[in-house]
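Only a single protein chain was left out; the remaining protein chains are all shown in position.
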Amino acid sequence: MITMTLPAEIRYVRLASLTAAKVAEIFSASFTAADNADGFCHAFELSVSEAFTNAVRYAVSSDQENMVTINFKGDRNRLTVSVSDSNPPFDPEFPSPDINSYPESGFGLLLIRRLMDTVTYTREDGRNLISMTKQPDNQRFGNL
Amino acid sequence: MITMTLPAEIRYVRLASLTAAKVAEIFSASFTAADNADGFCHAFELSVSEAFTNAVRYAVSSDQENMVTINFKGDRNRLTVSVSDSNPPFDPEFPSPDINSYPESGFGLLLIRRLMDTVTYTREDGRNLISMTKQPDNQRFGNL
Amino acid sequence: MIIIEKICHNITVVALQGTLDSCSSSQLHYYSSPSVTEVPLVIDLSNLDFLDSSGLGALVEIARKKREKGSDVKLACMNDKVRKVFEITQAYRLFDIYDDVEAAAVNAGNKKNSL
Partner (left out) sequence: MIIIEKICHNITVVALQGTLDSCSSSQLHYYSSPSVTEVPLVIDLSNLDFLDSSGLGALVEIARKKREKGSDVKLACMNDKVRKVFEITQAYRLFDIYDDVEAAAVNAGNKKNSL
């Protein structure tokens, strides 16, 4: 179990996404069957970039510094990353907009849902927790 | 304040050192006077590589998984990283060996002392804590 | 992200290097500002290592503003990671995408190809 806690500031987004890519790389190195390691790592890199961005973008200013927690857990053949923040609750099934209307946002959760095998959302102790799981050898949407 | 907690396993050493380099890069980006950003980032990358390696190498096996905590704190014009582990106490002034004897180890703490401006060691609650501080514009030993 | 501007076939080519995400996407705002919306543009993605949906949003904004003025932006040389974002969001429909900068520049003065 690897845990990282960061202030909800946008300048840390690349630190978060690079960390996710590196953890996924280390995890997938233990699977000889992982013939799609690049896609697996990219799925984590991109999903964490989206989730961390949202955690920062929808933060409500408070007296205390808002902190975002990123948690990685390898479970046999699956890697799970969860991102938690103290923002208001949100709908993880948020529908993405029609691309033909030239939308400048609204694709973060869609990307996460498409890149990961399983995405769960829970609200606990006043915090959002989005939890994202993927198997290295699952090529469904992860292949590059 | 950024915190990362990792299992004491050597496969995570590069994750630790890359994280340190990236945090130092983000921190030094806020200093226009930082004319030696590369040296500053390398000092953190290398010092954390050494400290994390030691935390893993000198771990005593226990029932519980050994965890290493890495903590970053920016304080105005200085960045501090601390690495803590549950190993037996050690002497942070450990003298480095004579290079002419072809030593294969013993240079980790020397590198840390030379790369950083300030290094402190404390023992608390059964844990070692090595705390390393550097200013971006201090070129004493940090320049590349 | 590092932005390098060059000229190819009289067209401004903007080469993006590094990461285009929610932290760096504002660096592209200039290219959707009123003073340059009428000018055709090529964006060279060959050295872009990483793109997320915020970065994509900045590219979509440039396309929309240019098309409103009868101009266009063409994209060149996306790697597999970048292409993935265009596929999942279907943003590939909004852009003319070329395999090399040369071809993109030659076609930069044209309106977007209809599907």
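Going by the order they are written in, the chains are A, B and C; count residues from 1 in each one.
Here, a contact is a pair of C-beta atoms (placed from the backbone, for glycine too) under 8 Å apart; a residue touches a chain by one contact, two chains touch by 3 or more.
None of the values given here were measured: they were computed from a predicted structure.
Of the chains on view, those touched by the hidden chain across the whole complex are B. Taking the complete complex into account, B:Glu104 is the one of B:Asp91, B:Glu104 or B:Asp125 that touches the chain left out.
Screening B:Ser49, B:Ser84 or B:Ser131 for touch with the missing chain picks out B:Ser49. By the touch definition given at the top, chain B reaches the unshown chain through residues 10-11, 13-14, 17, 38, 42, 45-46, 49-50, 53, 56-57, 96, 99-100, 102-108, 110-111, 114-115, 141, 144.
Throughout what follows, only the chains that are shown with their structure count from here on.
Between chain B and chain C the centroid-to-centroid distance comes to 41 Å (mean Cα coordinates, whole Å).
Note: centroid distance chain A to chain C, computed from Cα atoms, is 25 Å.
None of the residues of chain C touches two or more other chains. Shown for chain A are the residues that touch two or more other chains, namely 11, 14.
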